[in-house]
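Can you keep this structure in mind? I'll have questions shortly.
Note that this complex is displayed minus one protein chain, with the remaining chains in position.
By letter and in written order, the chains are A and B; residue numbering begins at 1 in each of them.
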Amino acid sequence: MRPFDLTRPEELSAACRDTNGENAAFIAGGTNLIDLMKLEVETPGHLTDISRLGLDGIETDAQGLRIGATVTNSDLAADTRVREGWPVLSRALLAGASGQLRNKATTGGNLLQRTRCPYFYDTDTACNKRAPGSGCAALKGEQRNHAILGTSDHCIALHPSDMAVAMRALDASVELCDAEGESRRVGLEKFYRLPGKTPERETHLRPGELITAVHLPKAGGDRQVYRKVRDRASYAFALVSVAAVLRMKGGRIAHAALAFGGLGTQPWRDPEVDALLEGETPSQALFDKAGEVLMRDAVVHEGTAFKVPLGKRVLTAVLKEVTA
Amino acid sequence: MKVTLNVNGASHWLDLDTRVTLLDALRDHLKLTGTKKGCDHGQCGACTVIAGGRRINSCLSLAALHDGDEITTVEGLSDDELSDLQSAFVAHDGMQCGYCTPGQICSALGMLGELSEGWPSHVSETLDGPVRPTREEIAERMSGNLCRCSCYPGINAAILETAEGS
Partner (left out) sequence: MTEELKIDGPTQARPEDAHAQGVLSREAARPDGPLKVSGRAAYAAEYLPEGAAHGVLVRAPGRGKVRLANRAEVEAMQGVLCVLHDDRMVRNAAQGTANEAPVQGVEWAEYVGQPVALVVAETPEQASHAAARLRVEAGGSKGAVTPGEGEVTDEDVTTSETGDFEAAMREGAQTLDATYTTPSHVSAAMEPHAAIAEWKDGCLTLHSALQMLKFNRNEIADCVGVDPGNVRVLAPYVGGGFGSKLGISAEAVAAALAARDLGRPVRVVQTRRQVFEVNTRRSETRQRIRLAADRDGRLTGLGHDALASNLPGEDFAEPVLQASHFSYAAPNRRLRQSAERLFRPASGSVRAPGEAVGVTMFEIAMDELAESCGIDPVEFRLRNIPETDPERDVPFSSHMLAECLTEGSHRFGWADRPAATRQRQEGEWWIGTGMAAAFRVNLLMEAEARVRLSPEGVVVETDMTDIGTGTYSILTQIAAERLGHPPDRCEVRLGDTDFPPGSGAGGSVGAASTGTAVWLACTEIRRQLAEAMGCSEADLTLKDGRATCGNRSLDIAEVIGDGPLEGHGHLQPGKALKKVRQSTFGAHFAEVAVSDVTGEVRVRRLAGTYAAGRILNPRTARSQCHGGLTWGIGMALTEALEHDRRDGHAVNRDFAEYHLPVNADVPDLDVEFVEERDDWAGPMQAKGIGELSICGSGAAIINAIHHACGVRVRDLPATPDRVLAGLA
């Protein structure tokens, strides 16, 4: 690790001020940041500990739920309100990482976790995300945990989160705060960027800006499922995952929100998939169509080609389950 | 950076490089080498300790971020006599090389606490029902602790026996 200063402020404004510099980073759980710092993939010269800012509460409000940024993945998954009203979120969290990691990893950090692309992790190889302009070793390298949706010629890195996938299906938004104390809310659909030519820029966070909370509106559907496919029974990243939030009315799909992990450069949601389903009667033909729409712009490589049929099959299975 | 760590009931005042992980503080600075370093990246669980009542990977945590925290390591689980859980690990041969064992035991302790708080897991039928320490629940919840000797059957038997006994 590169040497760094560490501050542990107790005020939000101080934390944002401390972290305003070019090479400063917030740290809460640290499960991803310290991992990357040890490999010098991340090299901040300053860390601001945000664990003392009181951002670790979960509150119910008129719109839904406000989840503090430093609420741990464990606490969030176990929260009875979440288990009752937003079960897809609990399920997604419980499908991710390990018990130990969930006890440390936080809500804000999970949203910002970096890709698991092995070339991003390897400072001896080219990676446009880690070293802009250096190239992408993954394009002609070994692919498996890479994206097929939202990719570019510069980057096929996958967003690895489970939690964020459920949050996208739940129409979550993030609450941000900057050094001036300015606060804003951004829907997750507008929070992440596609890699394009600048894969190093993953979100629309501004310098010094901190995620202070995630807002979950009341769930649009009572039928919620999270299904994850992985290479072993537990403790592995998703090959494909699907979060589904549905409401049925009179035998038809009244509300559909599908989000996907293991496929996209960001936690993936495709409004056209949802639109296709809404108002329709569940059928195999409809589910097949949803799969076709989802994959219409997929860009596959040798190592990721399997994700198209796998993604479609899992989507179909989830839709069958959730509409049954 | 000045850091106070309360480990197994004793307070330690350390002056550490900010980069020192909780794991290295325990092993190299406090000579509590019972906590093991298997991967140093949160991928194997050998470094599991209980911090603030929760099991965590001490390798992915900076010592400075635990200033003032209560830490329990494997050394803190027994004095002259082994704890029930430790004895069960011996009786069920829940170890071979022994390197992952302290992490397995600390993880099991933390996990049993989570079970008793009613936390569901990935394999729980429902999110609202009671959770019991079944073999399947234990296996899922202990999957953050790799064992290359593959003592999972003995580990699970030891944990089941301890859970049923308490």
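One rule holds in what follows: a contact is a pair of C-beta atoms (placed from the backbone, for glycine too) under 8 Å apart; a residue touches a chain by one contact, two chains touch by 3 or more.
The structure presented is a predicted model; accordingly, all values stated were derived computationally and were not measured.
Chemist: Which candidate, A:Ile50, A:Val229 or A:Leu277, sits in contact with the chain we can't see?
Modeler: A:Val229
Chemist: Can you list where subunit A touches the absent chain?
Modeler: Touching the missing chain: residues 1-3, 38-40, 116, 118-119, 121-124, 137, 140-142, 144-145, 229-237, 239-240, 306, 309-310, 313-314, 316-317.
Chemist: Footprint of the hidden chain on subunit B, which residues?
Modeler: 17, 19-20, 24, 27-28, 31-41, 43-44, 46, 73-75, 77-78, 82, 86-87, 89-91, 93, 95-102, 105, 123, 135, 138-140, 142-156
Methods note: only the chains that are shown with their structure count from here on.
Chemist: What residues on subunit A touch subunit B, complex-wise?
Modeler: Of all residues in subunit A, those touching subunit B are 1, 3-6, 8, 27, 30-31, 34-35, 38, 47, 49, 51, 74, 77-78, 80, 83-84, 87, 90-91, 94-95, 97-101, 103-104, 233-235.
Chemist: Could you list, by residue number, the parts of subunit B that touch subunit A in their complex?
Modeler: 1, 17-19, 21, 40-42, 45, 48, 54-57, 60-62, 64-65, 67, 107, 110-111, 114, 117-122, 124, 127-128, 139-145
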